[in-house]
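Here the complex is missing a single protein chain, while all its other protein chains stay put.
And now, subunit A:
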Amino acid sequence: MDHRSLIFASVFPVPSLSHSTPTPIATPDLGYTAPGQSFGSPYGGNTGGQHRAVNRNIAWSTATRFLTLSRSSLGASFDALRYQRTAEIEEALQYLLVGEGKSEDGHEEDLVDWYTNEARVHFATQVRSRLIEPWKKEIELRHSWEVLRETQELLLQVQKSYLDPFNQHILPFIQRANRASTIRPTSSADQEEDGEANNVSRRFRRDVHAIFAHSLPPQRYSKTLSYILYDSGCRIFSVYLRHDGVKPDSTPENVRAFRQRMIALLRGLDQVGLGGDIAQKAFAHAMDKLIDSFIVSHYTKVDWFTKKSIVPHLRMFMRDGFCAFVELVLECLRCYPSSVQPAELASWQEMALGRLGRVRVENLFDFVINWDKSLGAFLDIKEYLKVAGAKQHLTSSFSQQISRRLLHAGATTTYILNVYISIIRAFHELEPKGVLLERVARPIRRYLKEREDTARIIITSLLTDINDEAGSKFLSSGELSFEIATEMQKPFANFNQDADEELNWNDLNWQPLPTDASPDYKKSKVEDVVWFLLTLWEREDFINELKNILGDHLLRCEDPEYEKEIRLLELIKVRLGDDKLQACEVMLRDVLDSKRINAAIRASSAPSRVTDPRLPQTPENAAPRTPRPRRGTANTPSSVPRLRSSAQPTLNAQILSSFFWPLLREDHFLVPAQIQTLQNDYEARFERIKGMRKLRWMNALGDGSVTLELEDRTEEFDHLTPWQVSTIYAFQPQPGEEWASKTRSRGKGKEKESSIARNVSQLEEMLEMDEQLVRQALAFWVGQSVLRESASDTFEVIERATPANIDTEAAAAAQEIAEVQAAQQAGAVRSQADLLAEKKDVYMSFIFGMLTNQGNLPVQRILMMMRMMVQGGFPFGDEEVKGLLGEMEGESKVICVGGEVWGIRR
């Protein structure tokens, strides 16, 4: 640029800095001489450039003044008055846009750029403040629609005001120029020219849209838009459980009208440039939530009745409903391609399935409990398991549910067992290979093993006949699992668990183990619940427990044929292998043999003894135990019908092979003399029949019936324990007490009018019975209103039941005590606690010896040594060891030397 131009520019502001201020017309028009006319200047050679600059300035002023947007008003910034293009303006525009004044190489300002800038400045000063007013704070969801619509309308108006001048005054020149310059009017050329005009136009629009878009807070905008889309989706699909907590109107909405509204808004937004990337992201976000809401709202309901999976329906919805909606929105936002590809659809279906699955898994525990009504839910989950990562999710989530809801002290063992059975069944449906089951069941199995009563409940339940009268027992007793009992009734596949199927090379159906199986995974071909339960423990442990319970059961059993027991033992044999169940078989045979021997002995004694025909023969149970290693038989006296002196009591015995039976209780006491006689008699006959065998009576295990003849009443009692019988018998007049019966008018009753009274220590002495048993028996009889406590620890017979001498309250209380006590020592088989008490001395001497010789040891080490060293095993844990140590500490034998370490007290 030459010197003069620089001076000029310094005096008059550079046009580009003040487009809207026209250059004063009075400026010397130095350069605007007609072409070719000599001005006589020495710089004539340069005048062309100078003239152009000046000309351009003038034209610029004219054009920009014309195009300037009004600062005063918003919408009608380009008022109609100025629509009149004068020739001068026209010329200026022409000159600037397509003529010589067109900017070259970007050195000079381009009119289009200027106009864009003008629009930007105008927007910033006039529109923006108003536009962003509602966007300044968080937009409340319920206002989203209005805000968005207002914004969109405002922008549309503004955009129109910018575009109109552009389209009318700028674009036509460019188009015209293009067209004029075209020599070949071929269609392709047309397109090219239009293309150029379009380029300009598109660029302008793009700039305008960018201005708009930048003026709005992007996050807030996308959040609002996302909400709008989500809201639309929810309404169109009538989702009633929404993410945002909005409650749907109770009146059915006009879906069609609503859809139109949404389409209109979306189209509008797209027109003002608010579609595009931001909107697409918002849309994706909304759809994400929409799937969730839709699934929660429509598919969390399990089909409890038809037990069908809802997955096919979900897939259908994804294809026909969701995709259609997505396509509609995409079209409104003018995304390309607006149609959904099949692959996308498939992945969406999978996503939806994954969400459905997660929702289902969250409630898996409830489904398990409600198995098999919840079959539908499991079918859904089964589909879900095909999704990647589903198994891990299911395992971890379900394990959590189990530990929170099942494996705690508040759940009864029966309940846990029932749930476990449901889990087995349900997971078998879910995944027949059992890998999942094995994984989720591991904590349950571990937990069940820790519970003391698990084995007892399982075995008792197995031994229970559900078709029995016991049916009602299930309701009352928490000790039996109906599920297990039912399971036992089912026919089962006979499979030999010893066979190693991996080595069966003839198995043409062999398949490798599932890849995700853990090392101790075992293939279970059958859904055999009992098998799962029986494998909770090592087989030997289980059989030991079975022995105990079966023993107890057999002793109590009243069915003389033992049909059920035989059947169940056979069933268990099939499952556990018959080699291990020898003891159980012997036990069963013992009770069956006993019946025969009883009959034989009674037959042989019949001539010498008249059995009272009025009394039914009660099969009795007794279990003795010989300490000798050779197989001994022992029996217990059982039913002791107590009769008046005229009638003979009868006795039946159970003969048990002590070697095979579990340890049985051996409380010692004297039985009534009559029974004693019978026992001796029986024993003699037995030894005659059985040769070398010896009988040892176990008095505590019997079961007796007595008839009491009191002065004013006769009462019969069945199923009494022997100590109860003995105790009441002790109230018979003893030698030296005949005065009692003599005073009676009828003299036949065994109790006297003034009533025989005995105190506890007397009874202990007479019967050689433990005080505990005496008290228990007394409590029972007080409960039956046969005895009453006349003074502390002294009891007498209630010979005449009158309101005066019957204290019902005391009787009720005593009965309660008796029941509680009876429950405490109900079992014929000794419990762990009994075992511990019995062997306490040995254990304590073990510990003492250990500590003496090995120095101070921690509890854990003591326990381990005990387990290793004690012959016959030490079936106890930490707690018991600590108990023993505590007791020994009490005897000043040992001392705790800190932490859990114990040593000998010196």
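Note that a residue touches a chain if its C-beta (ideal position, glycine included) is under 8 Å from a C-beta of that chain, and two chains touch if they have at least 3 such contacts; residues count from 1.
Following the convention adopted for this analysis, contacts and distances are computed from a predicted model.
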Complex member absent from the view - protein name from UniProt, among "Essential protein Yae1 N-terminal domain-containing protein", "Ubiquitin-conjugating enzyme E2 2", "RNA helicase" or "Cytoplasmic tRNA 2-thiolation protein 1": "Ubiquitin-conjugating enzyme E2 2"
Contacting the left-out chain in the complete assembly, out of A:263, A:870 or A:901: A:870
Contact partner of the left-out chain, one of A:294, A:384, A:846 or A:902: A:846
Positions on subunit A contacted by the hidden chain, ascending: 842, 845-846, 848-850, 852-855, 864-865, 868-871, 906
